[in-house]
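A single protein chain has been omitted from the complex, and every remaining protein chain is retained in its original position.
Here is chain A:
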Amino acid sequence: MVGISTNGTKKRKHVTKDAEQRQEISEDVGLEMQSEDESEGSVKNSEDEDEEEAEEFPGIDSGSDTESEGDEEDEEDEESEEDELDEGSGSDDSLHVFPHAKTIKSGITGRPKKVYPEIEPDYDSDTSTEDDPNRIGNVPVHWYDDLPHIGYDMNGKKVFRPAKGDELDKFLKTIEDPSAWTSGFDKSLQIDRPLTSEELDIIQRLYKNENPDAGYDPYEPTIEWFTGKGKQEIMPLSAAPEPKRRWVPSKWEKQKVMKIVRAIRQGRIVPNKPKTATPQFYNIWSEPSADHPPPLPAPKPRLPTNAESYNPPEEYLPTEDERKQWEETDKEDRERDFLPQKYSSLRLVPAYDQFIQERFSRQLDLYLAPRIQRKRLDMNPDDLIPKLPSPSSLKPFPNYRALRFRHDGDAAVRCVSISSDGAWVASGDERGIVSLWEVLVGREVKRWKFDSQIGAIQWCPQTDVSYFVVGVEDHVHFLIPPNLSPNVLSATLNVLSPATLPPTPSTPSPVRWSSTSSGNFDSSSSFPIISLDFPPSSGLVKQIVWHKRGDYVASVSGKDQGAVWIHQVTRRHSQAPFKKVKGSVQLVLFHPSKPYFFVATQRYVRIYDLAAQKLLKALTPGLKWISSMDIHPSGDHLIVGGYDRKLCWFDLELSNKPYKVLRYHTRAIRSLSFHPTYPLFASSSDDGTVQVFHARVYSDMMTDPLVVPLKILREHEVKNGLGVLQICWCPGQPWLVSAAADGSVGVWCA
């Protein structure tokens, strides 16, 4: 309605202005103008009619004549629109949308005041009681679409649908009825009802963004109530004292300001910072960015060829077969996505139907096109493998089994040890048999028989004496090999059964030392010269380790909670270095040069200083269960193997974490050993293999240790899930001795 009305008014004004001009002209020219009008009357009949109608369309004149009068005044006065409007508003006294206020002089103040008429609480004062013939209420009217009536009146009578003309009637009505364009459709009565003048006035005011109330005067004179002479307020409105905040500077404001000041000082806020506005859309190909190499230019679209010409040479035109074939192939399989066509002239070329498709695919191509030239990392996978010297340059290392020593009945050989001169091997099996044999020939020279499984064997590292200790159940026996030369034998006997026994220590140890005296000793007998008896039920001695000087020997016994004992041969005394150990001790080890003692529990390796009686370090190999460890002869490197197949190499000066973790065995690692002189170490596993490594350690602290795998020795068989149980290097030669569960001990030579 509003839109319609505005159109109407504009049109009207336009028309009126035209009319004005025309009248001016007519005034100037006089008769000629008239004649011209008449001469052109037939041609511009419609226009004239419009004009006439426009003149007849006097805006709101359907309700009142005053408007048309105003218009006429406009024509005469040629005043601005605003004035016209003012006049219009001023002339709206007869409108009664809102109750009209009367301005009377107040009897109290003596000033004029508005008095609104009293609202009479009669039937007409409520709009709900307006006389609406259709009383169906607020229900959708289309419910009555199929019915002849459109509702019911107050008395329940049907209100019938008023007659509705066709479109032509409507059109004619708009032409004939001057109030048709200021009428609205009344849904409840289904008829067009002309708007009242009040409603039109409201619409016009709303359209002008004015207050819809006609009686509202925005420019009322101000009434000064409290200014001026004699009107000042003498007494304050309240008796409250003036609050402090009125005259104390605001702390909160100061905080806020200081925050900003601080930010400016720190440069977080830059005043007058020039705003760098990046345009919302820009060509990504054009600007080279600072941190990237300049982008590649956009790939150019393919240039059209002869076949794409509107007038291609005859040979490019497809034959019938080719056309048929093109149509039969799938779209994505086609060699090209169009068929060459010939047009005699450019005029006849139709619009290209693939245009949008082609643009879209071009956009996709651009989207996926590479924007920078990426340098391909041209890397040979072989280069990633560290450069290791070839094993043949690291000779000697054991590479074949020179001989094999078999234990009777193929009993699993648990432990093996080589004498310090590298000539004799002692091996102990599960049936309690300890065999002493030559390394080079493999001939057994003596055999000791014990009741139960041999847990550990170790030769004394001293070179001037020759004996070894064997751990059987909860005993440790000291055995002397046969065929010793008199010098060595006497030296050995001097150590093991001296003429005067050392005084018994003041604190008796639970480990009992018992010995046969040297006078009774016969080298051909198979009795141990010294036996240590641990407290009963202390379990199998599972590891024996000598200190390098050959006076102290440490043993670990017991299955779960390993009991560590350190025995001193010369004093014939045993002591337990730890009162309580966290975790179950698996292995112990003496440092080759310092008074350090390594204790491996199930997960950790702790290093104790025996002299200072304190814990130095705790290594965390990250293994689930430590099975073996050995220390490099230099004393700075430790290897730890676990049942979870991993081997950890520790640089003791470097870290508590492993320097290297190697996993190459397919089953649990059983034994590890460094060669005392050659840069070699070997590991044995339950997978039946012994793997030999070159392990060069540099003394300059800067170079990392070099570990090179050399050889996998595979002759042993796996029996009952057990492989090679212990390995041992031959001092002075690059030979390895391995004891396996298949009942054989192999000697591996270079």
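Simple rule for what comes next: a contact is a pair of C-beta atoms (placed from the backbone, for glycine too) under 8 Å apart; a residue touches a chain by one contact, two chains touch by 3 or more; residues count from 1.
Assume contacts and distances are computed from a predicted model.
S.K.: Out of "Transforming growth factor, beta receptor associated protein 1", "Ribosome biogenesis protein YTM1", "Ras-related protein Rab-20" or "Rab GDP dissociation inhibitor", flag the one the UniProt entry gives for the chain missing from this complex.
M.R.: Of "Transforming growth factor, beta receptor associated protein 1", "Ribosome biogenesis protein YTM1", "Ras-related protein Rab-20" or "Rab GDP dissociation inhibitor", the absent chain's UniProt record names it "Ribosome biogenesis protein YTM1".
S.K.: Please identify which residue in A:206, A:348 or A:441 touches the non-displayed chain.
M.R.: Within the whole complex, the residue contacting the unshown chain is A:441.
S.K.: Pick out which of A:325, A:452 or A:490 touches the chain that's been left out of the picture.
M.R.: Candidates A:325, A:452 or A:490; residue touching the omitted chain: A:490.
S.K.: Quick one: say which of A:366, A:402 or A:616 touches the chain that got left out.
M.R.: Checking the options A:366, A:402 or A:616, the one contacting the hidden chain is A:402.
S.K.: What residues on chain A make contact with the chain left out of this view?
M.R.: Interface with the chain not displayed, on the chain A side: 395-396, 400, 402-404, 406, 421, 423, 440-443, 445, 482-483, 485-490, 493, 519, 523, 732-735, 749-750.
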